[in-house]
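One chain of protein is taken out of this complex; the other chains stay put.
The first chain written gets the first letter, and so on, giving A, B and C; residue counts start at 1 in each chain.
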Amino acid sequence: MSITYLEAIREAQAKLLRDDQRVFIYGQDVGGNFGGAFKATKGLAKEFPGRVLNTPISEDAILGTAIGAAIQGMRPIVEMQFADFSSIALNQILNHAGTHYWRTGVAVPITVRLPSGGTKGSGPFHSQSMESIYAHYPGLIVMTPATVEDAYTMLIESVAIDDPVIYCEHKYLYYHLKADKLPDKGLPSGRARIVREGRDLTIVSYSAMVQESLTAVAELAREGFEIEVVDLRTVKPLDTDTVLASVARTGRLLCVGESFPWGGATAEIITRVTSQGFHLLDAAPQRLNAKDTPIPYHPNLWSAHRPNAKNIVAKARQLLRE
Amino acid sequence: MSITYLEAIREAQAKLLRDDQRVFIYGQDVGGNFGGAFKATKGLAKEFPGRVLNTPISEDAILGTAIGAAIQGMRPIVEMQFADFSSIALNQILNHAGTHYWRTGVAVPITVRLPSGGTKGSGPFHSQSMESIYAHYPGLIVMTPATVEDAYTMLIESVAIDDPVIYCEHKYLYYHLKADKLPDKGLPSGRARIVREGRDLTIVSYSAMVQESLTAVAELAREGFEIEVVDLRTVKPLDTDTVLASVARTGRLLCVGESFPWGGATAEIITRVTSQGFHLLDAAPQRLNAKDTPIPYHPNLWSAHRPNAKNIVAKARQLLRE
Amino acid sequence: MLQTAQRTVKSKKKKGALPHERFLEAFRWMLLARTLEEKLVSLYRGGLITGGVYIGKGQEAVSVACGLFLQKSDIFAPLIRDQAGRSAFGEPLLDVTRTYLGSRLGPMRGRDGNIHRGHPRKNELAMISHLGAMISVTVGALLAKRFKGEKNFVGLACIGEGGMQTGAFHEGMNIAAVEQVPLVVVATNNHYAYSTSNDREFACHDLVDRAIGYGFEGYSLDGTDLGACLDVIGSAVKRARAGRPPQLVVASMLRLSGHGEHDDASYVTEEVKQQPFARDCLKVAEQTIIDLNLLDADTLAEWRKDAVAQVEEAIAAAQKEPAPEGDKEDWCALSMPDLSDSFE
Partner (left out) sequence: MLQTAQRTVKSKKKKGALPHERFLEAFRWMLLARTLEEKLVSLYRGGLITGGVYIGKGQEAVSVACGLFLQKSDIFAPLIRDQAGRSAFGEPLLDVTRTYLGSRLGPMRGRDGNIHRGHPRKNELAMISHLGAMISVTVGALLAKRFKGEKNFVGLACIGEGGMQTGAFHEGMNIAAVEQVPLVVVATNNHYAYSTSNDREFACHDLVDRAIGYGFEGYSLDGTDLGACLDVIGSAVKRARAGRPPQLVVASMLRLSGHGEHDDASYVTEEVKQQPFARDCLKVAEQTIIDLNLLDADTLAEWRKDAVAQVEEAIAAAQKEPAPEGDKEDWCALSMPDLSDSFE
């Protein structure tokens, strides 16, 4: 058997619906025999009648409804059709879900699934990675699974968590990543994972960029470099300790993120490492992000816009020389 | 004569309306003989009939309308009643104004005024500093004036700029800051200013935190420390050169921002300095931000939540000891 | 305690109050709200309240009707002018004074202020400022009740005519109709959104005409007439509870105060103040009571005194309580502190 990242997301939701009566799924086209723009809820409406509900094109109200239901004890999972459309739901997420526990003492256990990141030909409005916006505001947990196993266990965990979780699933990984089977348990949320050990350089990444980093590292390994790769798993909370421990071993840091550069996760990581572990660094920490323009439609432009194995290799080489 | 930060904003708008027929002002309660929740447009509707228009409570449509008018050659100035309500306009700003020139080659010359930042008793929804969200996305210029003079010249410049400008004016400074007169010209946008020279430490800040930093620095001066203070003026573009030059002189960096910490302007500054000027630093760079919770209503909590002269002094002392 | 006594009266009424008993009960809540808010205004003027004070003067008749027909298990989403409705729904006065006076013991513990207070666990939602946002949240709460198999519940959400122009309002109304939840939306057209008069807010002939476009049942209401408010809003609640489609009530009146107490409302013209919708619902109700001889003058005076006493008591109690302090806060926005991010 082999299971994709996308199937893991579907399986996690099936399990959640099966095990917990408080769970329901809410979003555009998630129901019927359609099962979502990416089929992440395929078959679930039939298996769990009345609990997988199509909604109007009303992202603000979708989130508002989920928040209200969560306050009353439900555990809604919201699917945004694309992360990019969560800009419409942003007010409810940041100002309502994100503030509610702190203001009233009543937690808002919602999971918001954001199909995120670039794929070929998707252009400025179907490619965005919005984790930095959600992580900037208080009151939210932001997950960015990079493996099939994490996609599964973290989604399940997100529903168990009493606080609002923004679950950024990467569309590029949907079909590109496969695993043999689904685990029962994963690392707890908020803990980063050392994906590959090394001693010459630490690459910190998350979501689809972990895969790009691994490809880059494999190439650099052929030149004799041993590079450690850290997968953050959640960008908020950010597991600074694991990152610092890795930098302590390697003395060099490269952060790779697919979102826009200004104030992205890469800036947050570099800031933590330099303010808390300055003496660990043997060279200037570096970052690699998408370019500071909208995400282009044309594949030629898109592949130049996002970080990829090739420019990770180039940047790493430069850093290794310093 | 003495003129406040708020009056400077009003005067700039009066001048813009007088000098440029393409300018109009659009927003909630800006018109009539009312002149805005903070009176930043007081008297302008009368002086410029038909060009200072009240709107419904429809932030998305207010921005959409401004964008459409700008595409057709106008130079709208939008007032959001509070920065916090721009969450509703965010989609039009990020995804429409921010992408339009890049996609179509047609620029969108709008200025969006965001009354920003905390004041006593304003609470979670009337105190926010949203510059980091706008700066994260491509296609926008983000201004954060810290002085009466900059409030005036930068607002005028924002309308001359062909691209969308997010103009973050600080509500705390409205009445607290005074100048003798308004300048004809200021530093160009995108250039930071050395507000005070020093050699022991560089504090980089913007908006109301420049004032807090100056108070802190005055206190530290009594202990013999000479601290350089850089006012960024615009957080995007961010004048890395001026910051690096200052750090080259002092070897120490403290960044102070009022927004939430994760991915804020302080993280962006530290990242630029460490990745481009690592060897300039004699100690770990530090940042000071608001706490990672919603902004509290009660003055006791609020003063503990935001950075202020007192904790800037404490943090600076610590850094100076290293 | 007098407030408790009054509540007993109320619960008796629920078992089939005579119209004039209901009217008197409602009037008494209105009186309490007006008394409380006048006191809050004077505290504000005296510099004893931080942040804004927004009152419901002139809107008490509509507001009280919003709270009065709800059961404890119903959902109530009040807004800034709903003191009367909040009290009628069961919010203790102490919640109000603790919040305004910044007591650490209040429902918001000093973290949020004044009108943003709420008790989600007691089905009184805690509004965020962004207008329109509470409609869909109320829908979600009702959906949850349906999921959980509860019966006979309703939700009531308040909105101003200004807030009706937000996208959130539209999406919330539409999704309520799609989900066919038992929702009543009570809109108050008090003719102003802050300083903006109706002509720059909307351009339809009558806001109640929006009901049909959502699949709501719509009703117009003279918000200065307490009897009409009880009748129309009471019926709307009853219809929603009975499974009719969602209900929209649009009430008309004038805001008889500034937008907040910092605002002198000098933009409201004398002409507007002479309109029938500018009547003070409390005075109108009192006149009805006198005209119909529903209460004697002594009892009326007694009620007034009682209201003052309750308010004074709640204020005195809150004033004795400790303020929150920065170094006693945990500064954690999550209910699960282990998942909290740390910035050193």
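Criterion: contacts are C-beta pairs under 8 Å (C-beta built on N, C-alpha and C of every residue); 3 or more make two chains touch, one makes a residue touch a chain.
What you are looking at is a predicted structure, and each value in this text was computed from that prediction instead of being measured.
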So there's a chain missing from this view; which of the remaining chains does it actually touch? A, B, C
Where the complex has a chain not shown, which of B:Gln13, B:Thr41, B:Thr55 or B:Thr111 is the residue touching it? B:Thr55
Check the options B:Ile25, B:Ile67, B:Leu182 or B:Ile295 and report the residue that touches the missing chain. B:Ile67
Of C:Asn174, C:Ser220, C:Gln310 or C:Ser340, which sits in contact with the chain we cannot see? C:Asn174
Using the document's definition of touch, tell me which of B:Thr215, B:Gln276 or B:Ser303 contacts the absent chain. B:Gln276
For the chain that's not shown, point to the residue among B:Glu47, B:Asp162, B:Glu197 or B:Glu322 touching it. B:Asp162
What does the interface between subunit B and the hidden chain look like in terms of residue numbers? 22, 24, 55-56, 58-74, 76, 91-92, 95-96, 98-107, 138-139, 141, 161-163, 189-190, 236-238, 240, 275-276
Residue list for subunit C contacting the dropped chain reads 132, 165-171, 174, 177-178, 180, 199-205, 207, 209-215, 245
For subunit A, residues in touch with the removed chain: 28-29, 31-34, 37, 53-61, 81, 84-85, 87-88, 120-126, 261-262, 289, 291-294, 296-301, 303-305
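The working rule: only the chains that are shown with their structure count from here on.
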Walk from subunit A over to subunit B along touching chains and report the minimum step count. 1
Per-chain Cα mean versus the mean over all protein Cα atoms: which chain has them closest together? B
Far-end chain from subunit C, centres as C-alpha averages: A
Centroid distance [mean C-alpha coordinates] between subunit B and subunit A, Å: 30
Separation of the C-alpha centres, subunit B versus subunit C, in whole Å, is 36
Indicate the residues of subunit A shared as contacts by at least two other chains. 91, 95, 98-99, 102-103, 138-139, 236, 238, 275-276
Subunit C: which residues touch two or more other chains? 108, 111-112, 116, 128-130, 167-168, 332-333, 340-341
